[in-house]
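With one protein chain removed, the remaining protein chains of the complex are shown where they sit.
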Amino acid sequence: MSPVLEVRDLRVRFGSMAAVRGIDLAIERGQTHCLVGESGCGKSVSALAVMRLLPRGAKREAGAIRFAGEDIARLPERAMRRLRGDRMAMIFQEPMTSLNPAYTIGSQMTEVLRAHRGMGRAAAVERAEAMLTRVGVSAPGMRLGQYPHQLSGGLRQRVMIATALLCEPDLLVADEPTTALDVTVQVGILKLLADLKRDLGLAMLLITHDLGVVARIADVVSVMYAGEIVEHAPVGQLFAEPLHPYTRGLLRAIPVPGKVRRGEKLATIPGIVPRTEVGFRGCAFRDRCEFATQECAEPVAERVEGAHHWRCRLASGWLEAA
Amino acid sequence: MSAAIEANGVSAVFNQRAGTFGVRRRVVAVDDVSLTVPEGMALGIVGESGCGKSTFARLLLGLLAPSGGDVRVGGQVLQAMDRQARARLIQPVFQDPASSLNPRRRVGEIVALPLRAAGVARSERRERALSMLSRVGLTPEMATRYPGQLSGGQRQRVAIARALVLEPRILICDEPTSALDVSVQAQILNLLAELRASFNLTLVMISHNLAVVEHVADEIAIMYLGRVVERGAAESVFAAPHHPYTKALLASVLTPEPGLGLPDLPLGEAVPDPANIPAGCRFHPRCPVAIPRCATEAPARGDVECHLVQSVPT
Partner (left out) sequence: MRTVRRLPLVLGMVVVGFAVLVAIFGPALVAHDAFTQNLAHRFVPPEWLAGGSPAHPFGTDQLGRDYLARLVLGVRISLMIGLTAVVLSGLIGTTLGVLGGYFGGWVDAVVMFIVSCRLAIPIILVALTVVFLVGSSLTVVMLTIGLLLWERFAVVSRSATRQVASRDYVAAAWCAGCSRRWIVLGEILPNIVHHLIVVATVDMAIAILLAAALSFLGLGVPPPMPDLGLMIAEAKDYMFFKPWVIEIPGLALFALVLGINLLGDGLRDLLGGESGG
């Protein structure tokens, strides 16, 4: 089966700063692909590039973006607009950025259906209500008449998900959909996304910086660092045997209840994420990596072992060797 | 062990008005909270957004005068203390390092500010500020930089250096790591733990992240809608939570263990609103195990404020 979304060698830069430095992604139907990394490593820019929603000043270079077999990297903006919100949809960290505060929930939701599906008013309202019910919004009839600011953060996120799913897209891109929410609300939203993915057979690209979220919801994980995907593997494999020193450091730095005793030190990664200029060579992690050698200043090839990919000079089994 | 800091029935009430002619809202952000932190202990305060954690921190720091009750530091009422004595006892570390450092001052001046307010001579100020900077892992060269030229983690180190330069007894940290990346969060948590031991600090650590609190705190207080609904030794709260809200909070921690899937949380979706606190038990609209009594009768004060739990009253 060919993937719903296939990205090859995607590069984005802002002036001389390389924000995304050649990433590959492939997401299949019914699969949740998590893109994880620290802030500024290029997750959002990658997602926006896939949706062809990059801000002004961003420059996308080369790279193929194949959606359902068709290369959309050079599709005219008109055709792209028809695709977005219909067959591919995106939700954001802050729902208020994509919900218009001046219109009711109902008018925003029905507008989508009328624009993409040419539905009549009554049918659109009916469909919107059904969708709100599906995402667990109580009293959907009343919600349709409300404005976004009258809803809580969790409800707003549900409304946004419902809006994104109105046209039954094949691909859902979710950029940190739960970061602004409380932990108790986060669980509900993630559950909803997982259910929807299963029921509707969505391909889902979920962006987060939280490895806890990744572990619980992902099928496949890509770890991003300084604009590159440094490790890519099925979720079980990645957590059981992280092969990139960065992934490993990240996993050990998270305080996990019951894992690290009080008074004991947490493992840390010294230093901070570097800024990568266009033309940066070698492994971007080398300033912070305890295994760095001269070799790491040269371009590092990707290693592949089964479904596990990582970009490091170290071969698998280095941990035992070290 | 004597109490380093105690809150005796403190409340914070804000009278808010939506617009010039809008309806008045009486926001009860902190509602009659009593807590004691013994000398040298670390108290963790956890709760969801808007439950009053930061407001409680501002009360403990004296930044906000309580609407009721009082805060005592070393037995003295905080509001009645003079500012220099207060500064020598208790200091803050805030959440957003971008907003907690004056962008127009150099790092050296920022760290030396408490010394300056205490009337320490210029040469000694400089020396102590520099040695404090090196204690938090910054080079003396950083002293001449502006906050805008530092990373988030470095800024938080500067904020910690400023808080400790007077060698206070109590440190109030309001979400000191939630604006930071995980790899940097670990650095800051380790630093706080190390400094706590060497300065023999009493620590109040506020966070919405249970894992962070668990790593640091000896005692835990769980806040919901302005009240502490459960408190106790960290181990026992984590091992055997009693209050239904604490249980829900614990269940919703997503540890990085694949295969566990997402937990079942039977919590209602009702939105807690501090301007409109439910009658009876304030948690009852969301409580999965509420009984009829919960809607009308507030549970007794105690370590665990729930009708279903027999607890030691305070």
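Observations on the model:
A and B are the chain letters, set down in written order, and residue numbers restart from 1 in every chain.
Operating definition for what follows: a residue touches a chain if its C-beta (ideal position, glycine included) is under 8 Å from a C-beta of that chain, and two chains touch if they have at least 3 such contacts.
None of the values given here were measured: they were computed from a predicted structure.
The shown chains contacted by the absent chain are B, with contact judged over the whole complex. When you scan B:36, B:100, B:154 or B:246 for touch with the missing chain, the hit is B:100. Among B:148, B:261 or B:288, the one in contact with the hidden chain is B:148.
Mapped onto subunit B, the footprint of the missing chain covers residues 58, 61-63, 83-84, 86-88, 90-92, 94-96, 99-106, 113-114, 116-118, 145-149, 159, 162-163, 166.
One rule holds in what follows: only the chains that are shown with their structure count from here on.
If each chain is reduced to the centroid of its CA atoms, subunit A and subunit B end up 31 Å from each other. Per the touch definition, subunit A reaches subunit B in the complex via residues 38-39, 136, 138, 152, 154-155, 182-188, 190-191, 194, 209-218, 235-236, 238-239, 249-251, 253-260, 262-263, 265-270, 272-273. If you check the complex, the residues on subunit B that touch subunit A are 48-49, 151, 153, 181-187, 189-190, 193, 208, 210-212, 214-218, 234, 238, 248-263, 265, 267, 269, 271.
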